[in-house]
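A single protein chain has been omitted from the complex, and every remaining protein chain is retained in its original position.
As written, the chain order gives the labels A and B, with residue 1 at the start of each chain.
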Amino acid sequence: MSAGAVAERSGIAHARYVIGENPVTAFAFGLFVAIVFAAVLGPSLVPYDPLASNTSRALQAPSAQHWFGTDQLGRDLFSRVIVATRLDLTIAVASVILVFALGGLAGIAAGYYGGWIDKVIMRIADTIMAFPLFVLAMGIVAALGNSVTNIVIATAIVNFPLYARVARAEANIRREAGYVEAAKLSGNGDGRIVLMQILPNVFPILVVQMSLTMGYAILNAAGLSFIGLGVRPPMPEWGIMVAEGAAFMVSGEWWIAFFPGLALMIAVFCFNLLGDGLRDIFDPRRRT
Amino acid sequence: MLLLIFNRVLLAIPTLVGVVVVTFVLTRALPGDPAAYFAGPAATQQSIQEIRVKLGTDRPLIEQFGRYISDLARGELGNSLTTGQPVGKEIKARLPASAELTLIGLLFAVMIAVPMGILAATRPNSFIDHATRIVSTAGVSLPVFFTGLLLVYVFYYILGVAPSPVGRLDVFLSPPRHVTGFYLIDAALGRDREVFVSALKQLVLPALTLGIFALAPIARMTRASMLAVLSSDFVRTARASGLSPYKVVVTYAFRNAMLPVITTLGMVLSFLLGANVLVEKVFAWPGIGSFAVEALIASDFAPVQGFVLTMAVLYVLLNLSIDVLYGLIDPRIRINS
Partner (left out) sequence: MATPALTVDNLSVVFRTRSGVVRALEHVSFSVAKGETVAVVGESGSGKSVTAYAVMGILDGAGEITSGRALLGALDVLSAPRHVLDGVRGRDIAMIFQNPRSALNPIRRVGDQIADVLLRHANVPPAQAGLEAVKMLDSVGITDPARRARAYPFELSGGMCQRVMIAIALAAKPSLLIADEPTTGLDVTTQAIIMDIIAARAAATGMATVFITHDLGLAAERADRIVVMHAGHVVEVAPTAELFRHPRHPYTAELLAATPGGTSRLEDLSTIPGSLPDLRNALLPPCRYSARCPRRSDACDGALPQISAQTRSAFACHHPVAA
């Protein structure tokens, strides 16, 4: 059996052990499956059209007919909350993938080449970190223009330093490692070494980083749309739905803001738990 | 000690330069022409050009940057395009509202989270330990605007103990005489009991919202670092010396455990300053966050730029004081610098 297969098998065994030891991670994984299910199939399963308003049924409290009640335009909140899953998740996933690519590459370049490339990239990362992240994200969306794409970009940029630093540290260690030296001596070019030797080692660590930042990415994006950036009504999205329901909190129609807020909270909670669990599987040393 | 402060200030300068450059780039060097936006869809080429001249965006970038710097040096942040008011003045007037809210929120979080973390670490597997672990995972998952709304619903709508979530003061009261801009302090200075109570009542819910948000990371870090310190060699020495439990936990363990917590505060403040914007919107709090949000919706760049810059400078200064505080507690930093 190859060394890789052994490592893989012990990895799966370890994962099984962690999940067995830690029912919370198993629970989070169950939630995750449910959320993905809602995102993929939700729009075709919901009982009402999420955009169809019906003023005769406006502001109804949760009932058997409308599980989460209806909003000021009589739209079914259950349908809207479920349908919104896809958009919220897409924004978060897109931004995390974007920063995974950008931050990962920049960090590998910084760690592998060192020198001025390292200095420039780290200075950029430090400058981003000098801002309160949400505030910077607001500024970026304001500058680039008020759109969903720009929310994705802004969320990716504010997470950039995290990814760049993790990738840099890992690439730095690998650069010194024997097998990379050996590859170099046998005449492999930098590109090949990065692709064959460095990337496979940095990859799993960045994947853990992705799951740890997913929750933050969802919160960040929902926060931006809560203050009116990016998503436009009547598009169902959790942040903007909470914003729409905010005014009704003071008059007692709690359900309009409550259910989208709850969905948001559950999604973030799920990804945070999952991130902690994944970190335990891949990186048992950093347990807290 | 003075040397330490001096060194840290020196280190902060390139960061501040970076911040200024980024805020400039954000508004001037990116695609999109604010002049065209403000001229409106029906504008002629000529009227757009006029606005460009007025905004100075017709000049070369480097000249615009020079002007931006010299404006900044004079405390000028430009004028709001929608109201025509100078942005610097507006931010200065609104800053105390945001600062008061953020500081009270942080104070609340620290006052709850630190004892909670200590108790959790000194009584492993007790009720408080489990509670702390749940709070620290659930707390970071709470969207701050959602927490705020829930608090409003419970304490204003259902229980009726909180005032209407609008602004810093009951609408029938006039603000206290301006000294610090912090209503609580100004009202106390002016011995105006009614204003003080009203300001406090208005402040409780938004500050609580921010506090709950900041509580989780602080409690989590306090617990983890207390656990590490309590199993350290020097705490063992202190125990073997028969020092009182209070002395062991507070003088020996706690002071050492605070060091990583103080480092965490930097990250907490980053989140807190961002969350501040959302809380201000929920509670119609007249701070710089809601100022920026209003301007954002109107694509009014100058206030947004001023806001981002102010927040970043504040954050750099706060980090600076965190470093200094760290140095005050840890002699290894103080003496080696």
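Brief remarks follow.
The rule is simple: contacts are C-beta pairs under 8 Å (C-beta built on N, C-alpha and C of every residue); 3 or more make two chains touch, one makes a residue touch a chain.
Please read all numbers here as calculations on a predicted model, not as lab measurements.
The chain we do not see here touches B in the full complex.
In the complete assembly, the contact with the undisplayed chain comes from B:232, out of B:83, B:232 or B:263. The chain that is not drawn here is touched, among residues B:58, B:76, B:170 or B:330, by B:330. Only one residue from B:15, B:256, B:290 or B:305 touches the chain missing from this view: B:256.
Checked against the full complex, the candidates B:7, B:180 or B:244 give a single residue touching the omitted chain, namely B:244. What subunit B contributes to its contact with the hidden chain is residues 124, 231-234, 236-245, 247, 251-252, 255-256, 259, 329-332, 335.
In the analysis below, only the chains that are shown with their structure count from here on.
Computed centre separation for the pair subunit A/subunit B is 24 angstrom, with centres defined by C-alpha atoms. The part of subunit B that touches subunit A in the complex is made up of residues 14-16, 18-19, 21-23, 26-27, 30-32, 137-138, 140-146, 149-150, 152-153, 156-157, 164-165, 220, 224, 269-275, 277-278, 281-282, 292-293, 296-297, 299, 301, 304-305, 307-308, 311-312, 315-316.
Note for the complex: subunit A touches subunit B at residues 123, 126-146, 215, 219, 222-223, 226-229, 239, 242-243, 245-246, 249-252, 254, 257-258, 261-262, 264-265, 268-269, 272-273, 276, 288.
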